[in-house]
Structure formats: C-alpha cells, structure tokens
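A single protein chain has been omitted; all remaining protein chains appear in their positions.
Read from first to last, the chains carry the letters A, B and C; within each, the first residue is number 1.
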Amino acid sequence: MPPVFILVNLKTYLEGTGQRAHRIAAAAREVAEESGAMIGIAPGYMDIHPVSHHYEVPVFAQHVDGVSPGAYTGHITAEAIRQAGATGSLVNHSERRLTLAATEASVVALRQKKLISVLCTNNTPVSAAAAALGPDYVAIEPPELIGSGVSVSKANPDIIRTSVEAVRSVNDRVKVLTGAGIQSGECVRIAVDLGTDGVLLASSVVKADDPGQVLRDLVSKL
Amino acid sequence: MPPVFILVNLKTYLEGTGQRAHRIAAAAREVAEESGAMIGIAPGYMDIHPVSHHYEVPVFAQHVDGVSPGAYTGHITAEAIRQAGATGSLVNHSERRLTLAATEASVVALRQKKLISVLCTNNTPVSAAAAALGPDYVAIEPPELIGSGVSVSKANPDIIRTSVEAVRSVNDRVKVLTGAGIQSGECVRIAVDLGTDGVLLASSVVKADDPGQVLRDLVSKL
Amino acid sequence: MPPVFILVNLKTYLEGTGQRAHRIAAAAREVAEESGAMIGIAPGYMDIHPVSHHYEVPVFAQHVDGVSPGAYTGHITAEAIRQAGATGSLVNHSERRLTLAATEASVVALRQKKLISVLCTNNTPVSAAAAALGPDYVAIEPPELIGSGVSVSKANPDIIRTSVEAVRSVNDRVKVLTGAGIQSGECVRIAVDLGTDGVLLASSVVKADDPGQVLRDLVSKL
Partner (left out) sequence: MPPVFILVNLKTYLEGTGQRAHRIAAAAREVAEESGAMIGIAPGYMDIHPVSHHYEVPVFAQHVDGVSPGAYTGHITAEAIRQAGATGSLVNHSERRLTLAATEASVVALRQKKLISVLCTNNTPVSAAAAALGPDYVAIEPPELIGSGVSVSKANPDIIRTSVEAVRSVNDRVKVLTGAGIQSGECVRIAVDLGTDGVLLASSVVKADDPGQVLRDLVSKL
C-alpha cells in the first residue's frame, strides 16, 4: 500500500511566500522522514525553484496551463515547472478554474512531462468527469467545506464516499484526495477510512505558528 | 429508433439574426415535416422568444449559465430560456467555453427545467468526461474540422468513432452528435453510420441562399 | 437640462423575467409619462424583443460583446440587440466584467449602431479610464454599496463626487450615473446633487410588490 499523501497548498498566503515557504518545506521534509507519509508542498510559482533546490520535498505548482512553449505570455507550461524542479501540479483548483478543454490539456501536458496531476473537483459528477481525463489524483473540495473550519467528519461525509465510488467506476487507476475540511489527524484518518489516498489542505498548516507540529498531528493517526 | 437530430446553430451570423432567423425556422419546420427528421435551430438569445412563438420547431439557446435566478446581470438562466420557449441549449460550445464546474452546473440547471442539454466537446477524453455529467447529447467538434469545409468523411473519422465508444462506456444513455465537418447528406449519412444520433452544424445552412434546399440535402440519405 | 435617467436592471431575478418583466415595463412607461423622467429597463436578453415591441420604454441589454456578426456562438452583438428593439446596453457590469480591450470594443460597437452605452465602473481611476473610451454614460458602482441596502447618502459620497470630477476632466461629454446605493427618492435627489445625471438600480424596483409605487417615490424629489 502506498503511503498516504498530504499535499499542503501555500496559496498566496504571506505566511507561505518567500523565506517563509522554506520554513514549511523544512517541516514537511522532517515530518515525512519521521512518519513515512508522503508530504508535498505547493508554493507560489516564484518559490518553486528555490524550494525544490534546497529541500528534498515534492514540490507542486498551484496551476499549469495546457499550452506548449511559445507565445503565451504570463502562462505556466509543464515544461517550465519541470525545469524549475516541480514534481507535479494542482489543476483546476476552486480558486483557479479552467475550462473543461483546458483541464484536459493541462492533465495531458503534465503526463507528457512525467509530472503528477492533482485535479480538483467540487462534487460527485464533476469527480466522475475528472476521472475520465485520467489524472493521477482527483482532489474533491466540497464547496461547503472550503475554508470553513468545519471538519469533514462532522459535515456529511457522503460526498467523499460517492465521489470515490464515481471516480473508481470511471477509472480505477485514479487516486483520490480529500480536499477540504481537514484540520487534524482525526480528519486525515477519516479521509483515509472513506477510501481516499490522502488530503489536500492549506491554512491549518500554512498559518500555524509551528507548521511541523500541525503536520505531526496530521499524520498521527495513520 | 428515434429520428436523426439535426441541430442548426445560427451563431451570430447576420444571415441568422432577426427576421432572417425566421426564414431558417420556417425551412426547418417544413423539411422536418417532409422527412420525419428532428430539426432544431439555435438562434441568438433575442430571437428565441419570437421564433419559438411563431414556428413549431425545437428552439435551442446557444449557451446557458448554471446559475439560479438572482443577481447575475448579463447571464442566461435555464428558467429564462424556458419561459421564452426554448426546448434546450448548447453548453460549452467551442466559441463559448465554460469551466468544468460551470459545465456541470449548466447541465444540471437544464435537467431541472426539463430542457435538453447538448454538451460540446473537442476530443475523446473530453467526450468521456462530458458523458459523466449526464447531458442528453454530447456533440463532438474536432477542432481540425470546425469551419474547415473539410468533410468528416474525408478527414480521419476515428475521433468520432472513439468518442462514441468513450461516451457509451461511461454512460450509455447519453446520445452523441457529430459536431463539425458536415456539409451534405453524405456527411450526415456517415455521421449516423459512425454511430452518432445526428449532427450539429452551422454555416452551410445559415449562409445558404436557400436553407431549405440545404436541409433537404442533409436528410436525403437517411 | 436633459431629464434625469433612471435605469432599472432586471438582472436574472425571477421577478423580472418573462411576463413579470412586462409588469415592470408598464410601470416604467407610466411613471415616465407622469414625471417627465427618462426611465429605462434592462431585462434579460430573451425579453428584449417582446418588451420593446409591447411598451414604449427604452430597453437596454445587460451586456454586449464587441464582436461583429459571425462565428461567435453564445455572444451578444450590437446588431442583434438593435434588431430586437434595444436602445442601448450596459457594458462591464460588476456581475459581467470584460477585459479593457473588450470594453472598448463594446463601446465602439454600440456607437456604430447608434445605441446608448452605459459603462459600469468600480472606483475613481476606473471611471476616469472609462471616460477615455467615450461611452454615453459611466455608471459608478462602489463595491461597498452594491446590494448592501446602504444608501449612498449615508455611506461616504466622496467616491461619486471624485468620479464625476475624474470623468469630466477626461471627457466632459460623458454623462454619469450613480450605480449603487439607491433606495428612495431621497437617494436619487442626492445622486443628482452630487453631479450625476441619474441612477442605475435593480432590486428595490424589481423585487417590489408594486414597482410603480417605488418608481414614483424615486422620481418624487426631482
């Protein structure tokens, strides 16, 4: 059984930008070693190069455009994040939506560069559709849980369960992450028990006084 | 076996706007009666009301937003097109792309109002993803055929064949339209032989001197 | 001095869709005749044709794309709204933003069809920029007032005053509307006293049990 995957999205939080991204990367590295969990971080684009060169930690972009190198000012190519040292990318995060065609193009572009794709979705039918595109991971972010501070265990966990089933029935090679409502080790445990392969989370780690302590708590029930 | 469906997208062509939309609606009505084919037209939003009130022809919107009635200035609700007399709508046309989440919301909004959804796609994996959303139709528009004047019979028809298979394997209640490369009755015949339930086309009817004649040709090999 | 302009945006409110748009159009017509104010309504696209054919009231689209007739599925051309009977259009409403280049193209497209452009803005520098594009009206919608129920008279009216100055200094042929925070005749009076040529408003009329009564109140202090 592969290790549980914990992916920390640094968004554009000040607490996760520049030198402060390094602090989180260092903590991720340490807790991953201690626990055997796979812990990745998704910093801002500008921090992908320095973080991936200073820490042995899987670094993800927060978004990638499915365009080839060329006349695409301001866009993010899979080639460019790969050269900067990234391991993969989020695609279609709730704060950075893509068209259906562009989503597919991003997943394909990542696959061609042997980068890991984490495709974000908002409900069960969208998760099924996402699975049909063949990403490495589908990360389900139920809108009612995003940034709510409400634990997935207290909210109705059915959306996770039905999404896992929907993804598996379309393409059983696609892994699933619980993408919102993760505050603690208890939540991670529930996410895994619901059949997902890990979690995608943000503020509870990034805004913590001690990110390492939060990460240790997150992996504590595995 | 249900009748073949021929859906004519009037786009924003001058030849399909205002009074000139009526001419095409009248031809569609006439040829549908003669042939038994189902012929729908998708005029501009402003023409949905007058056309649907003057002609017994299925009228489609060219786009619909998956939003509820409310503070959505400039948007198109399923409720509003229904009240205007529409039978259904295109969704995610290549000239009016939506995010994956918005695409799903549009399909759901149409379904809730008992309107027909025709969801446009650009390749095989996207067609599979579209099928997972459960629209009434998936219309495959291979980008290399859009507006090309190249017949689907002369281009590689494999994208249609593999898309039909992909759609069926995900959700076999979803019907499929060939959405580009349709110039003649021969093309419609091939589209049906490739396993699709009809065609989505535009300029060859809209820009014709005699739309009725073109429509008669389109249904001539059925 | 030209009459004060009161433009009622029906958005996609159920209370302003289909037959219910007619009720508001009838009230607008009546109160305009009684008072001498210019009262326009901006219904959904599908209602432009029936409303403009049944009522002698200036009808506006809620959005227009600055594209020529052609292969623009799901778009709104100035030509199409003109043929449907519109007098003008909102452009760049806060719920339907456009790029700077597309905003300019919409204003030009409306001007070429002799339609009135009402270009929405959110603050003083944007209002100055908007004026440089030469629309007929700039409608200032301070974000903190939109849908707030807070009257422009109680909030800080400086944004209206500085926007009027900024617009006039760039192009003094451009008229200005107060685009948010309008609840009553008192608010309209203040809007005019602040130097604007009228108001753009929505829910207080559209959602009223008796839209005519609200419109009468709005013009009561002029």
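As a convention for this text, a residue touches a chain if its C-beta (ideal position, glycine included) is under 8 Å from a C-beta of that chain, and two chains touch if they have at least 3 such contacts.
Note that the structure is a prediction, hence the values are computed from the model and not measured.
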Chains still shown that are in contact with the chain withheld from the display: A, C
Full-complex contact with the absent chain, from A:27, A:48 or A:167: A:48
Of C:15, C:47, C:65 or C:104, the one touching the omitted chain in the full complex: C:104
Missing-chain contacts mapped onto subunit C: 92, 94, 97-104, 108, 121-123, 125-126, 128-134, 166, 170
Residue numbers in subunit A that touch the chain omitted from display: 9, 11-14, 17-19, 42, 44-50, 62-63, 67, 69-77, 79-81, 83-84, 90, 93-96, 147, 202-203
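Rule of thumb we're sticking to: only the chains that are shown with their structure count from here on.
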Two chains sharing the most C-beta contacts: B-C
Furthest chain, CA centroid comparison against subunit B: A
Inter-chain centre distance, subunit A versus subunit B - centres from mean C-alpha coordinates, in Å: 37
Separation of mean Cα positions, subunit C and subunit A [Å, integer]: 43
CA centroid of subunit B to CA centroid of subunit C, Å: 34
Junction residues of subunit C - those touching two or more other chains: none
